[in-house]
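A quick write-up on the structure given underneath.
Subset of chains shown; positions unchanged.
By written order: A and B. Residues from 1 in each chain.
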Amino acid sequence: MDFSSFTSAEQAHMTKIIEKRQMTDFLKMYANLTEKCFNACCNDFTSKALSSKEDQCILNCTEKFIKHSERVGARFAEANADIQAAAQQQQS
Amino acid sequence: MSFLGRGPGNATNGGINMDKIDMALTELDTVTDFFNRMVQSCHSKCINARYAEAELNKGESVCIDRCVAKFNDVQKKVGEKLQSRTAANAGAAPGGFGAL
């Protein structure tokens, strides 16, 4: 996004909103990750305690999801940079 | 969201601290979201989808109890993992995720 047309008051206001969004986005990601890893790893309800196998699955699932998100984010950022470079090329 | 609605600067409105209200609402929304996902997950893990009867049978009831316990454990484990990752990245760890 391009904030160059924003006044400094507008930028400060926007920063405050974005900071709040980052917190709520993080909390949503946390809830989503809990649900996803629970659904993938827990299929045995003959006991209420997590088995060591389930436990390991949860740890791997969490770690792998974060790495996955980071990789998607990196590729996504590259693709957006390419689009903007192409747009600027066209304008000049 | 409420930041937007209010405009800047008036964090206190008629003797009400809006930032405090905001934080309480974020907490409420987080617990509600978490609870709703637990209901959905345990429903698909424990409830027979044929719906031949309206009552929870013995097996389903026991499954629900264990499912809630496991879901809570998973939430804690995932929180600890996220926290240790954040701590490793940022240098310092914020307050715990374990209990909402």
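The definition used in the following text is that a residue touches a chain if its C-beta (ideal position, glycine included) is under 8 Å from a C-beta of that chain, and two chains touch if they have at least 3 such contacts.
Predicted, not measured: the structure shown is a model, and the values here were computed from it.
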| item | value |
| --- | --- |
| Chain copy counts across the complete structure file, not just the copies drawn | A x3, B x3 |
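FYI, only the chains that are shown with their structure count from here on.
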| item | value |
| --- | --- |
| Distance between the centres, which are taken as Cα means, of chain B and chain A, whole angstrom | 17 |
| In the complex with chain B, residue positions of chain A that touch it | 9, 12-13, 16-17, 20, 23-24, 27-28, 30-35, 37-39, 41-43, 45-50, 54-55, 58-59, 62-63, 66 |
| Residue ranges of chain B touching chain A (in the complex, touch as defined) | 3-4, 8, 22, 26, 29-30, 33-34, 37, 40-41, 44-46, 62-63, 65-67, 69-71, 73-75, 77-79, 81-82, 85, 97 |
